[in-house]
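Comments concern the structure below.
Yeah, one chain of the complex is gone here, protein chain that is, but the others are all in their spots.
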Amino acid sequence: MISCLRLVRHSSAFKTVIGNESAMHEIEIRLPVLMQLNGLRTSPFTAPVKHAQVQQEVMQDASEIHNEKFTKNVLDKVNHQILNNQCGRLFAVVYFAGKQKLVTPEDLVMVEGVFPPNIGDKIRLEKVMCVGGLHFTLYGRPLLSRDLVNVEATVVEKNLSHCRVYFRSLRRQNNRKTKFSREMQTLLRINCVDIMHKIGEIREVEGADGRIF
Amino acid sequence: MCLLWNLPKMSSRTWSLFWGSRFVKTPLQNGIGRYVQQLQRITLKFCKTHGGSQGMRDYIEKELIHFAKENPGVVVYVKPRRHRSPCLKAEYLNGGEEYISMHRLPADDIVRWMAYLRGRSGYPTDRIRKDQHTDHPSIQGPWTPWLHRDPQTNVAQYPNEDLSCVEVMGRSATEELREMFKKQKLVSSYKRSVES
């Protein structure tokens, strides 16, 4: 009985060798011993399942070569504009304060609700979803890299909204409720929307811009 | 009972019957180049003896010096007057003024009201119609019904047989995928039936 118990302790080794053919052979030899332990084992032994391999076939896309050329051509044109500062006025879709806004330099954007930056602060809007000029638009999936686009804004005003009156009444029920609320409103002036480097290239370091390690 | 916290808001039309509305704006293109704080002077009026001015007196003793240090561009005047309730009067660069009664308010509240007056630009608090202003609404050009249309349709003579017939659209990617999926299903069910 003692030897049997030892065997049970060793049995944890089975887990690692399942699938190995020599080990399988060993198990088959020892099987009668194991069967004596039927009542002591916590879980019954199950034979390993052999998965059939998935056959994958690589399809050659005929239009791939053409697409590559086309892509390179487009990227070159956009990069030429970026390098020579010929993009003109850029717009960007930025995500902040739970909303998406389409902005371009010199715009005014108002944020309603709690917004910590104070008056005169310069902030950078980092979640840029899309940036574009007259001739091209770059979309992020969902965001563009922090290094690629720089959107800066100044906090111009922090104000409270006009007093909103929330009023409800139930007729003939002597039930009335009036509430007054003034939300915080922050006005931002967009200072710049810039594309910082070429697109379609793999950079050595990415996402480290402006971070302190 | 209805939800008391979900009260209906006064409609903007009702509001506009009594008060005005405006769009977002800043004086003198503020924020381009540099930012100029619009609050130019603030006057704290209070009484030296009355209880209603207690909070204001506390504020002047403890907090006012910090406010003045943080806002060197704001001139702060303190004006004691006998037996009158305390108030704040703010004056802005664009000529706007705001007066708030501070009667029986504690110093903490006055700190908040000062912060509010400090950040404003001096325009009257109207309902704001849009939360955004731009001088360049469309950089790539606005959409028109003529965009991407074949200019040949301009010179076409009607009735025109080609232009009047039903437009035959090619199969969409979704449809193709669906068909592929159906085919696959058929094949696999056939295989299963053969095996069994």
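When the chains are written out, they are named A and B in that same order, and each has its own residue count from 1.
In this section, a residue touches a chain if its C-beta (ideal position, glycine included) is under 8 Å from a C-beta of that chain, and two chains touch if they have at least 3 such contacts.
Everything that follows uses one rule, which is that contacts and distances are computed from a predicted model.
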- Item | Name of the absent chain as recorded in UniProt (options "Elongation factor 1 alpha-like protein", "LSM complex subunit LSm2", "Large ribosomal subunit protein mL44" or "EF-hand domain-containing protein") | "Large ribosomal subunit protein mL44"
- Would you mind listing the shown chains in contact with the chain that isn't displayed? A, B
- Query: Which of B:G51, B:G141 or B:G170 touches the chain that is not shown?
  - Reply: B:G141
- Message: Going by the contact rule already stated, which one of A:L75, A:A97 or A:L134 would touch the omitted chain in the full complex?
- Response: A:L134
- Task: Quickly run down the residues of chain A that touch the omitted chain.
- Result: 84-89, 104-106, 133-134, 152, 191-192
- Quickly run down the residues of chain B that touch the omitted chain. 27-29, 32-34, 36-37, 40-41, 43, 72-75, 77, 79, 93-95, 135-136, 138-142, 144-146, 149, 151, 154
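What we mean here is this: only the chains that are shown with their structure count from here on.
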- Message: Can you compute the centre-to-centre distance for chain A and chain B, using the mean CA position of each chain? Integer Å is fine.
- Response: 27
- Task: Please give the residue numbers of chain A that touch chain B in the complex, ascending.
- Result: 88-91, 101, 103-104, 106-112, 118-120, 132-134, 137, 154-168, 170, 177-179, 185, 187, 189, 191
- In their shared complex, at which residues does chain B touch chain A? 2, 4, 7-10, 15, 19, 24-26, 29-32, 35, 37-38, 116, 118-121, 125-128, 131-136, 139-140
